[in-house]
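The complex appears here without one of its protein chains, the remainder shown in place.
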Amino acid sequence: MKTNKKSKIRNVAVLTSGGDSPGMNAAIRAVVRMTHYYGVKCYGVLRGYYGLINDEFVEMGPRSVSNIIQRGGTILRTSRCKEFETSEGLKKAALNLSRRGIDALIAIGGNGTYMGAIDLGKIWKGKIIGVPGTIDNDLYGTDSTIGYDTAVNTALDAIDKLRDTADAHERIFLVEVMGRHAGFIGLETAIAGGAENVFIPETTTSIDEVSKQMEMNYRNGKTSSIVIVSEGDEEGNAFTIAKKLQKASGREYRVVVLGHLQRGGSPTAADRRLATELGAFAVEQARIGKTGVCVGRVGGKLVLTPLKIAVHKRKKLDSFLLKIFKGLAS
Amino acid sequence: MKTNKKSKIRNVAVLTSGGDSPGMNAAIRAVVRMTHYYGVKCYGVLRGYYGLINDEFVEMGPRSVSNIIQRGGTILRTSRCKEFETSEGLKKAALNLSRRGIDALIAIGGNGTYMGAIDLGKIWKGKIIGVPGTIDNDLYGTDSTIGYDTAVNTALDAIDKLRDTADAHERIFLVEVMGRHAGFIGLETAIAGGAENVFIPETTTSIDEVSKQMEMNYRNGKTSSIVIVSEGDEEGNAFTIAKKLQKASGREYRVVVLGHLQRGGSPTAADRRLATELGAFAVEQARIGKTGVCVGRVGGKLVLTPLKIAVHKRKKLDSFLLKIFKGLAS
Amino acid sequence: MKTNKKSKIRNVAVLTSGGDSPGMNAAIRAVVRMTHYYGVKCYGVLRGYYGLINDEFVEMGPRSVSNIIQRGGTILRTSRCKEFETSEGLKKAALNLSRRGIDALIAIGGNGTYMGAIDLGKIWKGKIIGVPGTIDNDLYGTDSTIGYDTAVNTALDAIDKLRDTADAHERIFLVEVMGRHAGFIGLETAIAGGAENVFIPETTTSIDEVSKQMEMNYRNGKTSSIVIVSEGDEEGNAFTIAKKLQKASGREYRVVVLGHLQRGGSPTAADRRLATELGAFAVEQARIGKTGVCVGRVGGKLVLTPLKIAVHKRKKLDSFLLKIFKGLAS
Partner (left out) sequence: MKTNKKSKIRNVAVLTSGGDSPGMNAAIRAVVRMTHYYGVKCYGVLRGYYGLINDEFVEMGPRSVSNIIQRGGTILRTSRCKEFETSEGLKKAALNLSRRGIDALIAIGGNGTYMGAIDLGKIWKGKIIGVPGTIDNDLYGTDSTIGYDTAVNTALDAIDKLRDTADAHERIFLVEVMGRHAGFIGLETAIAGGAENVFIPETTTSIDEVSKQMEMNYRNGKTSSIVIVSEGDEEGNAFTIAKKLQKASGREYRVVVLGHLQRGGSPTAADRRLATELGAFAVEQARIGKTGVCVGRVGGKLVLTPLKIAVHKRKKLDSFLLKIFKGLAS
């Protein structure tokens, strides 16, 4: 974590990169408004790192971000950019930043965004601050990422609706939620949705045991069940697991894949607040010369974590939630 | 449409059958409250025709239906019952109804429910009234079925969320909605969601034309698109159509299947109102001796249609909506 | 209803006036897209009749209305304009329209908007079509106005939430909904919300009778109640009625006034569809030379009504809903 107290920034650029997440607009708004408040000029970069390479900058003022705090998606657009993984791409980006006299870049996104920021930091002298924007919550350095709370509530809303149908028909539903490498959405929606079981990458769930539990549920008068599946579970996706469970039990399992709709929607209060805090905090930290770090909220406090640590360390699931799960589903 | 003005009913049974739809509880409530109001005894039959065969009746009073008008699903449960298609099944059902002195049965459901009601009417003397409860809206005899408005709004909510992501990433999404035989949900969500195109069973949509339109959209600055697909389209489901479009255009099409979550959820105001009206109207019509008919609202008026006509005639999509679609998507 | 088959319009202006209602943007979008589709130029007028007088016109094309179908409010802004009731104001407006060669004006709004349109029609030669946009549904010539379905659902959502609290505390809530002259929102939310009673301008509701009913409810085990009050009821607003009921019964009545929040929000599917249809239909009717009329949907059909009739005739509440209300609340 390099610090240069004397540095005073004059021009900031902000971008969103990777998968979009609800709250990205709130973070952009906070960056734009706070830079304006401090008399710093702010540019938005379109389409993430792609726009950095292709020189797609737009000047932004307080009115550019009016009425966006409640919008899903990102007004700056986003993309996944392969060229940014090449040295030519990085050089072009650095050149574009330097030509405009930009001395700080605020990059909102997930793990891939942070890795790009680390690479850029090797050849560009400006300050770089990462802001955690991803629905999966699989980023070290913050308890919650921007968009995670909204994604969980969106998934939960779907689960509540499926519960109506599951009850009415006395059926078992397997609901696949996002989470290729991490079970945060899976575990949280399972707890909040009152699910009967959950398949997540971090734990080993036995097909046989789940199958037996469902039988026991039936005998105890629980005629419908919801089972949550993280897309990245080691037993396979929801369709694969459905087949295995059907084979083990003879019962029918219906599958619903929530998919991309978990990404969108108006951000929740918690995501708007987090995005606003982290965007404003990023501006403040850039002003006092921090670089190569990402912002986050851990244990209720705003903190900085070196990007290199953030991309390598793995955040753990809440052990208390895992412990009580079985008791709750009784 | 047989009428017997002298008949005065004393015992009514109500059931829900087939796929559940939001508003079924509101219809049950209306039947229970209005029978009570008229001094008629009311029984709920559990699990649809299955409960009729297996004698699963529960007495219901005004308090049995407290606080259910806003709930999705059906408190009486529902099922699809093969045994009801056999003469043994029908005889058992008729016997159970007769033994309890039930003189009117109100059956809430879709096409299959109506067909079961017709069969039962051949061997049971009581009055039978159908109430249209299905999200697909593919029932003749009513402009809108109970649950349709909610399903459309649920699908629309998902489409609005996907629009955020489609815009942010400048992508094309194919969204598959329910509708095996009819494009009501498809067309309505496409219009209301501002979709760029729609595939529905009632019309022929050319893959080539859609592909060309998407290219034109790009050139006109429309960098993201939503295309709605009814599950029963003649070109196949959303995955099949995505492959065809990708082949025709070289562009990537992402697929989202909304599936069962369109069935659940708290019913909208329109569905609660329609369910309430039709439930109450069914009771009134049974009281004045109507039988072998289903209730509906057509052109703003409450009407009766013989069940035999309802199951055979096909309701048409709105021709004006079809006509203006292309202009709206410009 | 004057018709001139030969007339072919070349320039259309569209405005929103009076109270905003959800779906106005969908109507604007339909007007803009359909005029474009037919090769007609379209101008948006800002701030309703105020902008007509003050020459606030903006050219609009298909991209001007991208991504607005789901937004509440109106991108054209709206106002109530006293100057438009003077002959000077009207003259300025007519002059501005003529100078730009506009040959058709589409005015989206309520009763006041229609009256302004009638006045303008006396001194301006262009075609004028009214589109019913108001949450109150108190406009003759259409079964439902644009925004009404959304307003009812918004109010209903609030009522569902209040039911939770009323139940938990075993309390009685009086909920005041919009409707200065008409009880459409009041009656519909009362039916759909399962309210125990309703005060609406069209009917006389006795304080004593309601008070007695509440006592009876208690004795029958109904320990909480929701009573809906239209703001324009003859017994007064919700606070006045609460005082009267408290005096009559000794029980405590809590008051919630929903107020302006009923105006906003993303329009429902039904409102987006209606707005789209009526906007498109208005363009078509202007093209074939209709003028001095408003568009509407009555009994499922798109219809025209002379503005003079629309502003004077009164639409009636559904008599079947009124008839069954007491039975449902039992």
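Letters A, B and C mark the chains as written, and numbering starts fresh at 1 in each.
Note that a residue touches a chain if its C-beta (ideal position, glycine included) is under 8 Å from a C-beta of that chain, and two chains touch if they have at least 3 such contacts.
Since the structure is predicted, the reported quantities are computational estimates derived from the model, not experimental observations.
Student: List the shown chains that the missing chain touches in the full complex.
Tutor: Listed by label, the shown chains it touches are A, C.
Student: Would you mind spotting which of A:Tyr140, A:Phe199, A:Tyr253 or A:Phe281 touches the chain that isn't drawn?
Tutor: A:Phe281
Student: Of the residues listed, C:Glu59, C:Glu88, C:Asp164 or C:Glu209, which one is in contact with the missing chain?
Tutor: Spelled out, the listed residue whose C-beta touches the missing chain is C:Asp164.
Student: Looking at C:Lys82, C:His260, C:Lys313 or C:Lys326, which makes contact with the chain not pictured?
Tutor: C:His260
Student: Hey, which chain C residues sit against the chain that's not shown?
Tutor: 16, 20, 22, 24, 71-74, 77-79, 154, 158, 160-165, 167-170, 173, 254, 256-261, 263-265
Student: For chain A, which residues reach the chain that was dropped from this view?
Tutor: The list for chain A reads 29-30, 33-34, 36-38, 62-63, 66-67, 69-70, 143, 149, 152-153, 156, 160, 163, 167, 188-189, 191-194, 220-222, 266, 268-270, 272-273, 276-277, 280-281, 298-302, 320-321, 324, 326-330.
Everything below uses one rule, namely that only the chains that are shown with their structure count from here on.
Student: Check every other chain and keep only those touching both chain A and chain B; list them.
Tutor: none
Student: Kindly indicate the chain pair that has more C-beta pairs in contact than all others.
Tutor: B-C
Student: Which whole number of Å gives the spacing of the CA centres of chain A and chain C?
Tutor: Each chain's C-alpha centroid was found; their separation is 40 Å.
Student: Nearest whole angstrom, what separates the Cα centre of chain B from the Cα centre of chain C?
Tutor: 28
Student: Out of chain B, which residues touch more than one other chain, so two or more?
Tutor: Residue numbers touching two or more other chains: 160, 163, 167.
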